[in-house]
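Below: one structure, written as C-alpha cells.
Missing here is one protein chain; the remaining ones are kept as they sit in the complex.
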Amino acid sequence: MGMVGGSTDAFIGAVHRRVAALDGYIELVCGAFSSNPQKSKATGKSLFLPPDRVYGSYEEMIEREKELPEGERMDFVSIVTPNHLHFAPARLALENGFHVILDKPMTLSLAEAKTLKKIADRSGLVFALTHTYTGYPMVKEARRLVAKGTLGVVRKIYVEYTQGWLAQPLERTGQKQASWRSDPKFSGLGGAIADIGTHAANLAEYIGGNPITELCADLQAVVQGRVLDDDATMFLRFEGGATGLLVATQVAAGEENNLFIRVYGEKGGLEWRQEEPNTLILKWPDKPRQILRTGLPYVGNEAAGATRVPSGHPEGYLEAFANIYVAFARAVADHQRGKKIVPQHYGFPDVNDGVRGMAFIEAAVKSSAQKQKWIRITV
Amino acid sequence: MGMVGGSTDAFIGAVHRRVAALDGYIELVCGAFSSNPQKSKATGKSLFLPPDRVYGSYEEMIEREKELPEGERMDFVSIVTPNHLHFAPARLALENGFHVILDKPMTLSLAEAKTLKKIADRSGLVFALTHTYTGYPMVKEARRLVAKGTLGVVRKIYVEYTQGWLAQPLERTGQKQASWRSDPKFSGLGGAIADIGTHAANLAEYIGGNPITELCADLQAVVQGRVLDDDATMFLRFEGGATGLLVATQVAAGEENNLFIRVYGEKGGLEWRQEEPNTLILKWPDKPRQILRTGLPYVGNEAAGATRVPSGHPEGYLEAFANIYVAFARAVADHQRGKKIVPQHYGFPDVNDGVRGMAFIEAAVKSSAQKQKWIRITV
Amino acid sequence: MGMVGGSTDAFIGAVHRRVAALDGYIELVCGAFSSNPQKSKATGKSLFLPPDRVYGSYEEMIEREKELPEGERMDFVSIVTPNHLHFAPARLALENGFHVILDKPMTLSLAEAKTLKKIADRSGLVFALTHTYTGYPMVKEARRLVAKGTLGVVRKIYVEYTQGWLAQPLERTGQKQASWRSDPKFSGLGGAIADIGTHAANLAEYIGGNPITELCADLQAVVQGRVLDDDATMFLRFEGGATGLLVATQVAAGEENNLFIRVYGEKGGLEWRQEEPNTLILKWPDKPRQILRTGLPYVGNEAAGATRVPSGHPEGYLEAFANIYVAFARAVADHQRGKKIVPQHYGFPDVNDGVRGMAFIEAAVKSSAQKQKWIRITV
Partner (left out) sequence: MGMVGGSTDAFIGAVHRRVAALDGYIELVCGAFSSNPQKSKATGKSLFLPPDRVYGSYEEMIEREKELPEGERMDFVSIVTPNHLHFAPARLALENGFHVILDKPMTLSLAEAKTLKKIADRSGLVFALTHTYTGYPMVKEARRLVAKGTLGVVRKIYVEYTQGWLAQPLERTGQKQASWRSDPKFSGLGGAIADIGTHAANLAEYIGGNPITELCADLQAVVQGRVLDDDATMFLRFEGGATGLLVATQVAAGEENNLFIRVYGEKGGLEWRQEEPNTLILKWPDKPRQILRTGLPYVGNEAAGATRVPSGHPEGYLEAFANIYVAFARAVADHQRGKKIVPQHYGFPDVNDGVRGMAFIEAAVKSSAQKQKWIRITV
C-alpha cells in the first residue's frame, strides 16, 4: 500500500494506516503524505519507512513505484486527502495500473465522479470507496435480514447522522478539519450533506437494498457566516415504494457520531446505532423484541465473517473500517491472480456508490434551493 | 365530575376515571356513558353510581344536573367520545355553566374549534384539553430548562411519535378504535396526524416554547385502502428561528408509543422519551452528559409538583394524565372561589392549544396535497 | 377501608390511599391517622372524611366501626405505621373481624410474626402484606416463565436492592423516615435488611419459585454511629439446588431504588429492573435476546391482568402497588360472599410471606454475627 495524504497532523491518515495493519494482510510500503515534502519525509520516518519510498508528491510516487519490480512496488494507492484532491490522484493511479481505495465523497462534483467511473471501469482495476459504516457486522446482518424478507416489504426508512462538532464556528479558529470541510474549494457543493449525509444515504441504500430515487431537501447553514450547509433534512423515496427520512446535521450540540437507522417493513422493524454497533434490535408487533449481537451463532455469514473476537468483546469503528480494507485487499489479491472482480462479492463500496453519492449531494443542494418539493436523483 | 362517553367497552373512559380518582380530589358523580341507554346504565352500575345519576344522553345529563343544587350537581364534564362528538357536548356544557375537560383533537374541523373557543372564552369557564404528555414531570422540566436558556437559543427540534398498531388494516377486523380513527366521519381530516401528530406538535411547542409557524408535510396512507393518513413526515419552522422535523406514523411495525423529542440549542441538547418518562438527558459538547431523574432535589418546581413518589419509583402514563386532571380540578375549585383562571398558571393545555391543533392538522393535510414546499399555519 | 397511620406528613399513607382509589373498587371510609388526635382529625378533614369517622386511635376506630351496620362500616384495615406498630393493630383488627392489609416487614420480631400468623389463620380473614414489587406485571411474567421451565432448572439467582438515601447520617437531621428506620425500637433487629432486604428476598423467592433455605450474611453499619445495618451482602441457597446472592444497601450514594434481579437456568437467563419495570429481558446462548414488554399479546394472563393501559404507555410503582390492593380487595369481596380464600389465587403476598420475611431478617442478623458461613432459615 502506498498512501496519498495522511501526514501525522491529519486525523484520518493514522486511522487508515491502523486499519490497514490490523489483520496482517496489508503493508504500508510508501507514501506521499503531504504536498509539503518535509512533512511527508517526517511522516514517513515516524512510520519506519525507508527514505527512498517517501515521496514529495503523489505524481512522483506513482511514477517511481511503477518502475519498481512487481512484488516490490506498491499494489494499491490509499487516498486520504480532502475532497478536492480525490479525483486527480485516483485518476493517475488507475491510469498507471494501481488499484485505488479512496475516501468519500468520491470527488468534488458529479461530473468528476462520472469521469472517474469511466476510467475505473475501463481500467478493470479494483476501486473501493471507504463508506466505513457498511463495514460493521450488524449493518451487514441488517442488510441480510431485509434482503431475505424478515421484515416483509420495506415501507419506511429513517436514517440520521447527527453530530455537534460544528455547532460553533470552529473553522474560524483554524481547526484543520473544520476549515476545509466548510470551504467549497476543498469540499465541493455540500457541507454536512457531503461529509455525513452521503454516509447516511449510503447506509439506507445498503441496508434497505434499494436506491433512493427522489428527495425533497431542506439545507441550512445554521451557524452564521458559514457558506456550506451544516444541517440537512430530507424526505426520501426509494425504488420499490418505501419512503423515508434523512437527517444530517453537524450543529446538534452534544452529539458525537450518532448515526442511527430504522427500517420498518410490513411485519416488523429493525434499528441499529453506530455508537453501539455490536447490537441490532428487531421489533415485532406480536412477539418479543430481539437483540442480535455480534459473534453469536445465529448471525449470517457476512456478519460472522466481519467479526474478529468472540461475542461480548466489543468491536468498533476501526474494526469496521478494517473490514473495508480487508475486503478490498482480498479483491486486489484475487485480481492479481487474474480473477475478474465483482465488488459486491467482497462487500466493499465501489465506484458506483461514489457516483451515487455525488448525485445525491447535487440533488439535495438543488432541491433545497427550489420551491417545489420533489426532485429526482439522476446518475 | 360527569362523564360523556366512556362505557365499559371503551378503552379511554376507564383511563379518565382512574386518573381522576388517583389523587382523591375528584369524584365521579354522574355520566352519560353511551348513546345506547342500556350500555350507559350498565356502565354506571359497574361504577357504583346511583341509577338516577346515569343518563341516556349528554343532553339529558346536562339538563338534569343543572337542576340539582350546587354542591350536589357535577362541577364539570369530562368528554371522552370520538372526535365527531367533541364539539356538541362541549358547547352544551359550556353554555349551561359546566367546566369542560376534553380529549384531543378538540373538534372535527378548525372552524368548529374556533367556534368552541369563542364559546369557551365568552363563558369564562375552565376548559382543558388532555394533551397527556405535557403532564409528565420531565416534560415540564425540559420546558423549564429551555425557557431559562440552559441550551442557549434553540436551533433544532426533532419530534417523533411512532406506533405500529395500524401496520395492518386492523379497521377491517371491526376493532373499535381502529374503525373510528380511520373513518373521516368520526375523525375528521386527519388520521395519524390528528391522533398522534397533534400530540407531537403540542409537545414540540410546549418544550421549545415557540409555536410552529410553517410546515412542509408528506402524508400517506401506507396501508392500502385506508382513506386517512397513517403516516406523516414534515419539516417545521418555529417562531424564533428554530427549524425541525415531525414524524407521526402508525405503521412502524413493532413500535408501541414511541414519542421521542430532541431539542438542540447553541450550547447543548436534550432528549426525552415517553416510554422511559422519568429520565431527561442533557447532552453537552464540553462536559459529561447528564441524566436528570424525577423526584430528585435538583429538578424545578413544576416537575417536583408533578411527582407523587420518591425517585427511583417509576411513574407513568396514568400519573402524567392525572396531572392534567388535578391541574384542571384546581382551576375549577379556584373558579368556584371567584378567581379568574389563567390556564398556564395551572399547567393544563387549554382551548387555544385545541385551536392550534386543528390548524396544524388542516395545514398538514393541505401541505401534503400541494407541490410547493412550505405552508403557513394560520389560526 | 379504614386506615391506621398515614397522617399527611407521612409519605407512605398517601401512597396507600392513592393506590386504593385508583381502580374505583375501594373507598376510604374512616381512619386513625395518627396517635396525635389533632393530626388525625386534620388528615381526615383534608381527605373529605366525615368527622365522626376520624378516630383518635386504632383501638377506638376498631371498636366504633364494629358497631356500625354491615355495608356501612369499614370492610378492612390498612396499617401503614412504622414496624413497631404493626402487630398490635393487626391483631386487634383480626380479632374483631376486620380483614387486614399490612406494610412489610410484618412485625418487630419473628416471635410476633408467628403469633400473628396463628391469629390470622384462626380468623379465616384475608391478610395481605404489601410486598409491592410482586405487583409489577413483568415480575409476574418472570415468575410464570420460570415456573413453566422456560429457563430450564434454575441455577443462579442474583438479587440486589441498592439505594443511596442513607449514605449520610440523615437520621441526625430529624428526617422522619430515616429516624425510625435506623432505630431498633421502631424497626426491630434489621435496618437495610428489614426495609429493603426483605423485598429482595421476597422477590427472589417469588420469581424463582423456591424458598431460601440457607444464607451466609455480612451486615454492616457503614455510616459511623448507626446502630442497625445500612448495608448487607449474602450468599443464598434455595430449595431445589439453586444458589445466589442478595445485596441490600442504603449507602450506595447515587442510587435511587435500584431493585434488580437476574435468574439463570440451564437454558437461559432473565433480568428485571424495578426502575424500568415494563421490560423483561431474556438472554439465550444460542438465539437473540428477547425484550418482553407489558401490554403485548404474548405475555401470560397474570401479567396481562395486572396491566391497565396499552403497551408503550408506561406503568409504574403506584400501579404495581394498586395491583396488590385490588387483589386483596377481590379476596375480601369473595370472602364476604362466603368463599374460602387462597391468597395465591389472587396474587397478593400473605401472612406466610410475612413470617418468612421475619425469619429471613433474624437469620441474616445471626449469620452476620457468627464466624461460620452458613445458617439455616427456620420458620
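Per-chain residue numbering starts at 1, and chain names A, B and C are given in the order in which the chains are listed.
What we mean here is this: a residue touches a chain if its C-beta (ideal position, glycine included) is under 8 Å from a C-beta of that chain, and two chains touch if they have at least 3 such contacts.
What you see is a predicted model, and the numbers here were worked out from it, not measured in a lab.
Considering A:5, A:44, A:244 or A:277, the position touching the chain not shown turns out to be A:277 (whole complex). Interface note for the absent chain: among A:243, A:258 or A:290, the touching residue is A:258.
One of C:35, C:213 or C:243 touches the chain omitted from the figure, and that residue is C:243. One chain of the complex is left out; on subunit C, the residues touching it are 151-152, 155-156, 158, 164-165, 167-168, 216, 218, 220, 222, 231, 233, 235, 243, 245, 247, 249, 251-255, 262, 264-269, 282-285, 289, 371-373.
Remark: the residues of subunit B touching the chain excluded from display are 282, 286-293, 296-298.
In the full complex, subunit A contacts the hidden chain through residues 11, 14-15, 17-18, 21-24, 28, 47-48, 163, 255-258, 274-278, 293, 295, 308-319.
Operating definition for what follows: only the chains that are shown with their structure count from here on.
Subunit A and subunit C, compared by their mean Cα positions, are separated by 56 Å. The mean-CA centres of subunit A and subunit B are about 43 angstrom from one another, to the nearest whole unit. Across the assembly, subunit C contributes 293 as residues in contact with two or more other chains.
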